[in-house]
Structures are given as structure tokens and as C-alpha cells.
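Below is one structure, written out as C-alpha cells, with a few remarks after it.
Heads up, one of the protein chains got dropped from this complex, but the rest are sitting where they should.
Moving on to subunit A:
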Amino acid sequence: MKMKRDFKMLKVEIQQGIAVLRMDNPPVNQLSEHFSGEIAEAITGAFQDAEVKAIVLTGTGKNFIAGADLKEIYRLKEKEPLFRKVKTAADFLNQVELGPKPVIAAINGNALGGGLETALACHYRLASKGVKLGLPEVQVGLIPGTGGTQRLPRLIGLVNALEMITTGNPVTAEKAESRGLVDEVIEPENLVPAAVAAAQRFISREISLNSRRTRFKYNRLPSTGELKAVANSAKATAVTKSKGYIAPVKAIEAMGKGLSFDIEADIDREIHLFCDCALSDVAKNLIGTFLNTRAAGRLPRIEGIQPDKIKKVVMLGGGVMGSGIVHLLLTSGFDTVLWDISQDALQKGMASIRKTFDYPIRKKMLKQTDLESMIEKQLSTTTSLEDAKDADLIIEAVLEDMKVKQEIWKKLDAFCKPETIFATNTSALPITEIASVLTDPGRMIGLHFFNPAQRMQLLEIICAAKTSDETLATSVAFARTIRKTPIVVNDGPGFYLSRQLITLLGGSVYLVADGVDENQIEMAVKDFGMPMGPAELDDLTGIDIGYHVKKTFEQKLGDRYKIHPLTELIYQTGCYGRKTGSGYMDYSGDRPVPNKKVVEVVQKYLRDNGISPKQVSDQEIIDSMLALAINEAALMIEEGVCDRPQDMDLAMIYGAGFPPYRGGILRYADKWGSANVYEKLVELENRYGSRFKPAALIKEMANSGKKFYQD
């Protein structure tokens, strides 16, 4: 029977008995249901077509297959249809592996997730130089579901497979070849011819098809003894290292209980474990975060607006933030100018920029000579603002002083070209006020980077009152170019992220003042998944800084934000954290110990107010703090600071280390239920006062049963 040749997402070419199937499902050859169906139909057809003796499967563009369609998995809420769907895919790969004709994977681009699993079921694998191969499922709370946990160890050994599967980190084609995952690494232009040559070796029986079926590669299978030992040890590590994430443990279980001689039973078990993961809140949250990250910055407000092309960027200020931002500009290929007030400041700035490259150089991701040539070609320095006159974008990160900033912008406004975008990296000052000195305030926007700018994924983009849509569109495009996740919010004290984070952790003072043990709060918050507890973070960022931000909130946002008397007392100790040698903790010894001064202040406060130590559960602590944070998010939505729950959650995940597997504050709120949140807030308002007064939005949601997310 002749095979079908006209597919929508697949080009078929048959020459000398070899069918070359080129997958073409832009943008990334994602395995949608329809696309998978076409691949299956083509391969099955080729198996039945007497003219075809061998099959070469390859892709077009930068990807071989970049994994499954996560949206489809996200939507499925019941096990039965999910199991059936994954089982169908797994069965098809079993048929490919056991098929009557050799299937050669010519891996032209990244082969990830289901893409690599497809390649694993093929009989020979060639990869283009530099492409990446991996099973990144755990990063979205899943595990491989179509045989990946059973076939990968057969090719590269259990230990290497465990590493790849439990971290989700891909390997390059070169590494894959050294481990036995691919048979040949080829220059991209020679890939398909080399795959055809491999196919001919099968046809001439130089290579035996049976010996190339991955399931029959027994010699790297561990013995039951070592499998048990390795799986137990890996599980113990995963439980400690990936607290809250279930997928690594499930992946280990798939391997630990599998890797027997009955691969199909083992794959069935893998699918069950896959379903356990996929239906969990953790996976839904991680997949949601992944999908929202892709959609971040795609606002209706800027739809259809063509962003301006940015070539030259001037960075004002080479301090900690400035040097991190210059790092990003250089690695993204921009012509960059660093401005500072003096040669001395510039020299310090340059040293600081070089320092940001220490890590990639140490890790051999960049050569020192390449850095120097990048600096030579792309970066110049100046103390003259006039050098910014032909810039496409100016980013300012100078002293956090309204007058200083306004002065600089006024000067630049005088001679810069009219399209230049003026961006400030201020973390606290009202951008609308900064922009008020410009002829066209529509050109000003806030680009709030987080420290270290070259590493943190979040870029908070703040629209001032008059920021134009064009300025916003160009800024969002710029964020994408420098590989940041852009979250767009409106101007207001602390913008979104600082206000949200300070409120989340700020709830702790009410608990401490109520007799709850501070140490328990620290542990509970960390157990919840935050990278640091409130005291630890305050000590790191500076108790005085936090105090001043709270003072600004008090002044600008009203009575609700009145600073807690205990916060005042702690501030008055003069212990501002690590920078002064002590804060909540004393850092003068080998390891931090509670700072006696602060402990005494707290004890005295409790004594003076007749408060005795209070026993509460960790959950009670988290509920109180989260209720306050959710309420603050609602208040910010009401005030118009932000309106997209998915962006707000991404900001907390990427900017504040909120545990990704919990999906974000608003995802957490939806899970908790608005009525429960409201009830908790009422209880806390009665106990602690107006800071906890439920926002009108929360009350309304509690009544209507509405959620922040509509999915």
C-alpha cells in the first residue's frame, strides 16, 4: 500500500527506498494532537509501503520536536482521558521501536520532552552540532510519559539518566554522543545526507535492526541490587532538595520500580505516575506559570503596535544595578554607552561590569578574550550626557533622589532625538513625577530590574500616568530581547512587586507582637517555600530601607499602612541588618545568632503590653501572612496598579522567589477560596486592626464565588 504523501505539517520525500519525513509545525514543532496524528500516520504508512525500506525523521527550523503541547495537558482534569491520550502516544512509540523498518532520527534542532522520547524509540540517532537534547518535564511538574524513563537509562546508564530526568537539564549533541545517546554528531547541512547513509547501512544489513531497538539494550540496565540502592539514594536527595516538587520523586519511582525486562509494563507504570503528576496542583501551577511566562507582556493595549528598533542604549550610572544591566545589553548585542559623573566613577563601573562576567568565565561559558572583544566592539564610556543624544533607549540608574533624576532627564530632554525612550530603574520614586519635567512624558517608562540584573528573570515595567502605548510596546519588545519576563504594571508606591513582597512578609510583625515565636515564623515561611524568612530578608536588604518604604506607604496610602509600633522600636535600635553587623540576627560571630538587642526590644514590648507567648500552628502563620498579601493584591487591582493575576503571580515567582509550584499568591488564593480568605481577613482585622480589613474586591469575590483566575 502506497503511503500518503500530502500532510499539512509534514513533508514526505522518497528516494531510493528511503522516506524522509520533515516535520514542519511552527513555531517549535510542538506535539499537538493533530501533529502527532500526522507523524503516526506517515510512519505507519511508510511501514506498510513496500517501496519504503527505511525512514528518516527530521524537523525544520530550530527544533526537532520541542515537546508536548502543555496546554492540552493543562486542560485535562480527569485521569482516564489523560491516561488514554498518553498511552496512545506511548503505544505508537512502542510500535516504532518494534516496527519492521528502521527509523532514523535526524535531530536537526532541539529535541525536548516528547521530542527526545520519540528519538529514543528510533533505531539510530544523528544530531546536528550544538543542538540540545533533554527531558525537561520535571521543570513543569511532569515526568516523561512515553517511555523516557525506561529508554534513556538503557542508552546512557541509570546515573546519567537520573541526572537528566530529575533536573530536567538538557545536554548538547556533543555530550549526548559521548554518553551514547546519539550515534553521530553532524554539521547541520550534512545531517539529512548522513541520516540517509545510516538508513542505507540498515538496508544493506550492515546494521542489524533488532540490535538497535532500545528496549533490547540490556547491558546498561542496573541489577536489582544497584537499582534499589541508587533509587533510594536519589529519592532521599530529591525529597530534601526539591521540597514541594513531586515530579523528581515520581521520576525516580518510575525508574526504581521499572527498568526490568518487561519494558511495556514499566512504561504503563510510568504513564500512571505521569498522570499523578499532571493532575497535581503542583503541575497545574508550574504549567500555568510556564504558559503565562510565554504570554507575559502580550497586552491588548499594545496589540498591533510595531515596536521601535533599538540599537543604541545609554546606561546612566555604573553602580550595582547599572553594571548588571550593561552586562545584559552587551550579551544581547546592543551598542552600549555607559555614562557616569566622573572618570573615577566610570572606572569603578567598568570593574563592576567585568565582575558580572566572573561567573560565565569561571563556568567556561565565555572566554576572557571574547569578553574583551565584546567590550571593545560594543561598549564605550562617557561623562558627557550629550553622548546620549542619538540613543534609542536611555536607562537611568542613578541616585534615588527625585531632584537628581529630574535634573538629568531635563538635560537629556533638551537634546535627545524625539523617539528616544527614557527609562528609569527607580525602585521607589513615583515615575509620573519624574516624567513631569519632560516635554513629552509619554516617552518615560519604568524599567525595574532586580539585583543581580544579569541573572534575575523578571523585569517590572511601570507605566507612568502618561506613558504612551508606543513606549510600552518598545519596552516590552526590549525586555524580550534581553531575555527577561516583562510584567507590566502602573505607577504607585512600591509599584507591584515591592509592595506585594513587603506586605507578604510584613504580616509577621503582627504575629510577633501577638506572642508568636519569631523563629517559628522564619521556619514556617521557609517551609512554605520562600527562599528566606521575613527577618532574614530584612537583615539582607536593610531594616532601615524596609522601614523607609513602609514610611512611604504610610504617607501615600493612608491609615491602613500605619507602621506597627514594634517595627518602630526595632528600627530605633539602629541595628539595620548585615550591613551594620546586626539586625534581627547578630553577625559578628562565626554564625548568626539572635541579636540580643532586638530580642530585648521584642520581649519588653510583649511585657509592656501584657502579651504572653502564643502557640500557633505553622499553617496559622502562613494563613495570616498570605491573607494579608492576597488582600494587598486585591487592593492594588482596585487601585489600578495592576490587573492581570497571571502577571502578578509571575512577578512574585521570578522577582521574589515565591515557590513556583504554588503558582503564585493569587493562584494560592483561588485554591484557598475567596470566602475563606475573606473570613480569615475578618478574623485578623478583629484581632490586629485595619491593616487586615478586607478589600472590597475580596468581599465581593467571597459573595459571588469569583476567582482571580478565570480558567
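Convention: a residue touches a chain if its C-beta (ideal position, glycine included) is under 8 Å from a C-beta of that chain, and two chains touch if they have at least 3 such contacts; residues count from 1.
By our rule, contacts and distances are computed from a predicted model.
Within the choices "Sugar ABC transporter permease", "Aldehyde dehydrogenase", "ATP synthase subunit E" or "Acetyl-CoA C-acetyltransferase", the name that UniProt assigns to the complex's undisplayed chain is "Acetyl-CoA C-acetyltransferase". Touching the missing chain, out of A:Gln16, A:Gln48, A:Ser233 or A:Ser260, is residue A:Ser260. The omitted chain makes contact with just one of the residues A:Glu51, A:Glu226, A:Asp440 or A:Glu568: A:Glu226. In the full complex, subunit A contacts the hidden chain through residues 211, 216, 218-219, 221, 223-226, 260-262.
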